[in-house]
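Only one protein chain is missing; all other protein chains are in place.
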Amino acid sequence: MSTTVIAEIPGHELPSEERVNYLTVDHSVKSWLLTHDHKRIALLYLISITLMFFVGGFFAVLMRLNLIEPTGLVAPETYNKLFSMHGIIMVFFFLVPSIPATLGNFLVPMMIGARDLAFPRINLLSWYIYIVGAAFTMYAVISGGVDTGWTFYTPYSSTFSHSQVIPAAVGVFVTGFSSILTGLNFIVTIHKMRAPGLTWFRLPLFIWAMYATSVIFILGTPVIAITLFLLGLERLLHIGIFDPAIGGDPILFQHMFWFYSHPAVYIMILPGMGVMSELITAFSRKRIFGYTFVAFSSLAIAVISFLVWGHHMFVTGQSVYAGLIFSVLSFMVAIPSAIKVFNWTATLYKGSISYEAPMLYALGFIGLFTMGGLTGLFLASLATDVHLNGTYFIVAHFHYIMVGGAVMAYLGGLHFWWPKITGRLYPDGWARFAALVIFVGFNLTFFPQFVLGYLGMPRRYAVYPGEFQVLNVMSSAGASILGVGYIIPLVYFIWSFKYGPIAGPNPWGAKGLEWTTPSPPPTENFEEVPIVTEQAYNYAGTSESAHG
Amino acid sequence: MAGLLRIFSLYMTGLIQFGLENIASAAAWIPLHPPTASSIAQNVDLLYYFLTALTLFFTALIFGIIFFFMVKFRRRSPDEIPADTKTHLSLELTWTIIPTLITFVIFVWASVLYVRNSRPPESSMEMFVVGKQWMWHIQHPEGVREINEMHVPVGVPVKLTMTSEDVIHDFYIPAFRVKKDVMPGRYSSIWFQPTETGTFHLFCAQYCGTDHSEMIGWVYVMSPTDYAAWLAGGTKNESMAQMGGRLFSQLGCAACHTSDSSGRGPSLAGIYGTTQKMRDGNSKTVDEALIRQAIVNPNSITLPNYPPIMPTFQGQVNEEQVLQLIAYVKSLEPEERTTSSK
Partner (left out) sequence: MADMATHNAHHAQHDAFQHQFEDMEQQRDAGTFGMWVFLAQEIMFFGGIFAAYIVYRALFHDSFEIGSNLLNVKFGAANTVVLIASSLTMALAIHAAQAGKKGKTQVMYLLLTVLLGVIFLAVKFTFEWTADYHEHLIPGFGFIIRPEWGAAGSHVPMFFSFYFFMTGLHALHMIVGIPIILIIAVMAWRNKFDEVYHAPLEMVGLYWHFVDIVWIFLFPLLYLVGGRYLSNGGH
């Protein structure tokens, strides 16, 4: 039986601008703000998240400007607020929702052959909750800022800080529920609404990644919610839960905080890994090497991620035994990621590789993520972590993964699916140029920070000893290049909405149910429910039984 | 194929060799690592270099293979569809097991170092650190106090007992590769043995508020004779134990804690280091933490023969004074003790 999908019958197909699609079906503001369509909600998220990215990025620019001078350029109080708000916005309002709420929302139903997610109204609610949370946080920003770091450590945040801790904590608390609802929607949708013939092991790996991410959303986010709730109560009513002066335990806060925040970093990278599997296969036109291994690696990462939070606390005075346990588990969590990197690389072998922008981002991801991940080994190692904790080494490590990894995967995915989402092509020449600028700028920004960390420069320093200046200036120079690199796609993406060439249903010749629909798709995605008879990424057209 | 692999591996070897050879000269104009000034620093550096080499190797390997594939398997025609390749379970297992083994090696190496470094030598010289926003107060047992500076003799292990007056700080000496959080309400400790004289950075490495980046200082490592001279010089100081003794009288502790067992409170002579049984049957070692607890929250310690009537001194003494009182208690020689000793 052949796959029953939208037939691209030459001559019978309407040009995109004449066909009604999810963008053109209704132009009223109300139809956007009250939409149930997962694709429109994805775009609503895209706009909000892009806005938050540039706000957080703006703070980063100010930070790097300050760090050009060892004596600083802004007041320390200001700098402390800058890095706190940069962290809070980037982590909670950009990285955590980025791929799931934009690409995930858009693609999950399409990749499984469904008309929408299981709970479209809850999907819309999740966006409004995000907006409310963002509003609280923006209020915190404009009403004086918050200076506790995104980690809100007590007793500084509960008793000593004079900044807008509660509005910021409320903002993060509220936005957490946006993640929870998104995760809930994805889990139910993936379990219950796959098209006929789409068994678990025929799913695109992006779906596996979304699933694993959603498990972490559901199980992890409530813990940060309760932690921040307690922090707010402590700050307001001095109940004494985290303040040692009244009997509380500040380390308990750290345990509770990191119990979510470590899995959270896997929320931030797993979706990017899912995008990677899609990009590598599409641009080498090959089946993924080791599908089962990659799929189970996503699940393994999600599970083990809950067991390693203590590696953020090696120098807090926790017992040596606790340190050993968290250390060995932290090494274990690295293995599934390594497996994925090897499988992606092997997928390229004897492929037919092209170098459009999405692929450049994908290849950049693999290298930078490898480096970021390997530097994690320095931190999982107890003896070196003692020296490196709290320094710029940590900053470099997580930026390699979050920016060199997650953001590049996000950009790669945006470029890849842009024609599907908008029905337009972006200018690939500019896109490749921007990818290169981002790659160079990124490395110049963050590689010197590894060195700074080992030299001993602590993080969150507004001023620093003069001998660190050369490396700091290099880093700030890189940041300026990186900033330019991010603005270029903003410009041509917006440009492409109106002036980009019209895209066909499948400009890349990629496999996947989403590519069998018109670009942009109609509101209902598929006119007929597709039936799936082959495994994912079956470029070579082999039957399933031919594979081990 | 074999030929290509040979060329590739020769290329990689050459690259790594070139890189390593040039690190030394690069180090001249951009500092690459801090001074190596403690007994553990070199060992930590060794592990660090190994991890760096591993990182560079695998990054170069992956980047190299990708670059190689990108060129060799570039798309030659727009409709090209390559043949399928079979999944090799043996390959999957290989690149699962080898990284696992490598990480196991790293884990063991790092853990052994860490455990070894976690126990201060018996003969350690003690010093006391109180962090507060935004400065370090350092007390030598002999009584000398320093702010944001710490003088120590070279070649002698030093054990620091640390606490905070307010928020969490972190005591970090990059040159010694030591770091530990300094927390309010409890003691933490680290030790180091300087191996070179010189002046080294001291940083606060846990964000603690406005002037976190100003909470820095210097560690001066001196030869033993210079250190002894420095210690003795300046105004005559009371030792910590002496200052503690003064406080002990001033605050009225001596009224109940008489040196025989006749007072309303237990005699403290020789009590440091012993194990005491609590009313609920559990035993506790009388260490710095317990003595501090006895001062700030006395009735949380339930001794079988004494009613919970000791008043709390929280708020009446700061953390430095607590440390002085502890030094005093430690200095009290045991008389006849009937409870079990350490």
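Letters A and B mark the chains in the order given here, with residues in each chain numbered from 1 onward.
Note that contacts are C-beta pairs under 8 Å (C-beta built on N, C-alpha and C of every residue); 3 or more make two chains touch, one makes a residue touch a chain.
It should be emphasised that the depicted structure is a prediction, and the values quoted were computed from it without experimental measurement.
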item	value
Touch criterion as defined above, residue of A:Gly247, A:Gly429 or A:Pro501 at the omitted chain	A:Gly247
Residue among A:Val91, A:Met110, A:Ile129 or A:Ala225 touching the omitted chain	A:Ala225
Touching residue (missing chain; options A:Leu44, A:Ile88 or A:Leu117)	A:Leu117
Hidden partner chain, residues of chain A it touches	4, 109, 114-120, 180, 183-185, 187-189, 191-193, 196, 218-223, 225-227, 230, 233, 236-241, 247-249, 252, 256, 259, 524, 527-529, 531
Contact set of chain B toward the excluded chain (per top definition)	297-300, 302, 308
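Here, only the chains that are shown with their structure count from here on.
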item	value
Distance between chain centroids, defined by C-alpha means - chain A, chain B (Å)	34
Touching residues (chain side chain A, partner chain B) in the complex	76-77, 80, 147, 149, 153, 155-156, 159-161, 244-245, 250-251, 284-287, 289-293, 315-317, 320, 323-324, 327-328, 331-332, 334-335, 338-339, 341-343, 345-346, 348-355, 363, 366-367, 370-371, 374-375, 377-378, 380-384, 386-387, 389-391, 451, 454-456, 458-465, 467, 470-471, 539-542, 546-548
Complex interface listing, chain B residues touching chain A	30-34, 43-44, 47-48, 51, 54-55, 58-59, 62-63, 65-66, 69-70, 73-76, 80-87, 89, 91-92, 95-96, 99-100, 103-104, 106-107, 109-111, 113-115, 117-118, 133, 166-168, 170, 172, 174-175, 177-181, 183-186, 188, 201, 203-214, 216
